[in-house]
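What you see is the complex with one protein chain gone and the rest in place.
Labels for the chains are A, B and C, by order of writing; each one numbers its residues from 1.
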Amino acid sequence: MKISLERRLTAEFFGTAFLVAAVIGSGIMGERLAGGNIAIALLANTIATGAALVALILAFGPVSGAHFNPAVTLADWMEGGIARNDAAGYVCAQMVGGATGAVVANVMFGMPAVSISRHARGGGAQLFSEFVATFGLLCVIWGCSRAKSEMVAFAVGSYITAAYWFTASTSFANPAVTLARELSDTFAGIQPRNVPAFVAVQIAGAIAATVVFRWLVPGLPQNAKDVIVSHPTKD
Amino acid sequence: MKISLERRLTAEFFGTAFLVAAVIGSGIMGERLAGGNIAIALLANTIATGAALVALILAFGPVSGAHFNPAVTLADWMEGGIARNDAAGYVCAQMVGGATGAVVANVMFGMPAVSISRHARGGGAQLFSEFVATFGLLCVIWGCSRAKSEMVAFAVGSYITAAYWFTASTSFANPAVTLARELSDTFAGIQPRNVPAFVAVQIAGAIAATVVFRWLVPGLPQNAKDVIVSHPTKD
Amino acid sequence: MKISLERRLTAEFFGTAFLVAAVIGSGIMGERLAGGNIAIALLANTIATGAALVALILAFGPVSGAHFNPAVTLADWMEGGIARNDAAGYVCAQMVGGATGAVVANVMFGMPAVSISRHARGGGAQLFSEFVATFGLLCVIWGCSRAKSEMVAFAVGSYITAAYWFTASTSFANPAVTLARELSDTFAGIQPRNVPAFVAVQIAGAIAATVVFRWLVPGLPQNAKDVIVSHPTKD
Partner (left out) sequence: MKISLERRLTAEFFGTAFLVAAVIGSGIMGERLAGGNIAIALLANTIATGAALVALILAFGPVSGAHFNPAVTLADWMEGGIARNDAAGYVCAQMVGGATGAVVANVMFGMPAVSISRHARGGGAQLFSEFVATFGLLCVIWGCSRAKSEMVAFAVGSYITAAYWFTASTSFANPAVTLARELSDTFAGIQPRNVPAFVAVQIAGAIAATVVFRWLVPGLPQNAKDVIVSHPTKD
């Protein structure tokens, strides 16, 4: 049974909303409880984000593929896995979902619905980190594109769990999540002036990985329409 | 081979008992050992609860479906996955099991079998958190309803692991567990006066998610009888 | 292809040795590094033990079934899954393996090969905890006996991860491991005088769970010979 675009966009909306709520909410909780030890706060933030990805990809993947990330949708479009109009819809749903998730997280913790972040995240090391983080994320996604759907959820969740710690930027690796993080002046936030550069290098990293895998796995386009999770689409 | 109702209720009893024992017991252990750092206590509580869910759903799912949660049983009944009388039996078994688990946890740690909690958990932020937490839990369960049984255990365990941190209420998301947590005046407890509102918003969240997924996945009722884990039932 | 008894005993030896080395070694490392915070030491001990179980059951399960635990072998013998002589061999291999693992852990950390533990672990709460811990372990093992082999590794690893925190005794739940823990006067040790009672309640818990599951899952004996992991045996 083919799944209509409106259902797929709804799945992208809810999935990205919960993802951002998990990122921001666990950051707030971690910072509040950790008594000043940033490593413990980030550990909680990491575990919550990685676990949320596993659950959300397994839950929403069969409907929309569980992109939750404009960089993934872009890469999928490059390989012919998603039509241009559908891709545009996906990106919109992800951005609206992400902003909604930020508001939900703020409200759950009794804070103003929106507070613009003042968390500075600039400089070459941070930007190189985001390039590496998104390059690696797309390597994992393309590398698993022929694997069983359920495994991709664990691969992506595990990758982000690791990347929170092995990149200096804690691996945003997602333009919709980056935009949404502007809306919470808390642990996981990013100040608006740093966003454009973050998004630019994330897109560059996604494109670079896609070009590498186009050569590494010649049959890639045949699997592109089933990225991240196999889902029957109506064209 | 069909499984009799008494066997299914026994599985719900043991599963919910172990779930509550894990929630309360690990809260006591975490608080005792963490030397005042609440984040570390909650991290232990989180890991124990998420891991317990994986093990218990894999173990008891093939018998009863591994609901362990009246909100899940209610949602399943809404979609025609379980008969009304069976559902009532499930809820009773879950509540008795939950209370038993609380007593077992208290006794394992050398405390009085029952001590009414004085842990205040009220206010709009907490209640909104419980709505979101249970809404998300049912999204994950319905979203995975067509997936392989074994994956649901990981999806639910991962979701609760995340939700402990991304909701201000640490995501009870389960009326039977909420009732049982009254019975232990420890880390994971909740004072009786806060329970009715918690249960009300949990039920509202479960209903809301079920309504959303009824539209999102039109074939949902066909899978409802196999929620959470596929199990042969005798009707 | 049937697997000879000597090969199966070798697998039990190595599996139990690595399990005990993981339990004791990570306890030593955790205590050394945690700067006096017992919760952090136990968290490291927990993660290492749970992860080791996943890896060891997946690795040695196809050869011997990956019991690594006399209580499991006893329960399996009760259901006709293993012959009496083979069971006796398993228990010996587990005990020799456990002791070897303790010595290896001690030597890896530059300590005397054997140092008798002075860690007191007595009293009713501790013993009740061990009964509950082993009862739950066998529930998980029998409950998963019809599941795919690979899932059992995760179920057992997850269960022990949880039980380390939700029981007051940190869930030894294994007579061979209990005996071996006498041999290291470190974090995970137990003084010899507490061992007999621990072993007794562990066996009682295993028998109780087996009796419950004999009723709960009538077809249990048919799956008993493939507990924990399906392995072709030569009789």
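Simple rule for what comes next: contacts are C-beta pairs under 8 Å (C-beta built on N, C-alpha and C of every residue); 3 or more make two chains touch, one makes a residue touch a chain.
Quick caveat: nothing in here was measured; it's all calculated off a predicted structure.
Tell me the shown chains the invisible chain touches, ordered by label.
A, C
Just to verify: which one of A:Arg118, A:Lys148 or A:Arg193 makes contact with the chain not shown?
A:Lys148
Can you tell me which of A:Ser115, A:Ser158 or A:Ser230 touches the chain that was removed from the display?
A:Ser158
Using the definition of touch stated at the top, determine which of A:Val114, A:Ala168 or A:Ile207 touches the missing chain.
A:Ala168
Going by the contact rule already stated, which one of A:Leu9, A:Ile24 or A:Leu43 would touch the omitted chain in the full complex?
Here the residue in touch with the unshown chain is A:Leu43.
Counting contacts across the full complex, list the positions on subunit C that touch the omitted chain.
1, 7, 10-11, 14, 18, 21-26, 29-30, 33-35, 37, 40-41, 43-45, 47-49, 51-52, 54-56, 58-60, 62-63, 104-105, 107-110, 150, 153-154, 157
Given the full complex, what residues of subunit A touch the hidden partner chain?
36-40, 42-43, 46-47, 50, 123-125, 128-129, 132, 136, 139-140, 142-144, 146-148, 151-152, 154-156, 158-159, 161-168, 212, 215-219
We adopt the following convention: only the chains that are shown with their structure count from here on.
Which neighbours does subunit A have in common with subunit B?
Expected: no chain.
Quick one: subunit B and subunit C, Cα centre-to-centre, how many Å?
28
Mind pulling the residue numbers of subunit A that touch at least two other chains?
Answer for subunit A, listing residues that touch two or more other chains: there are none.
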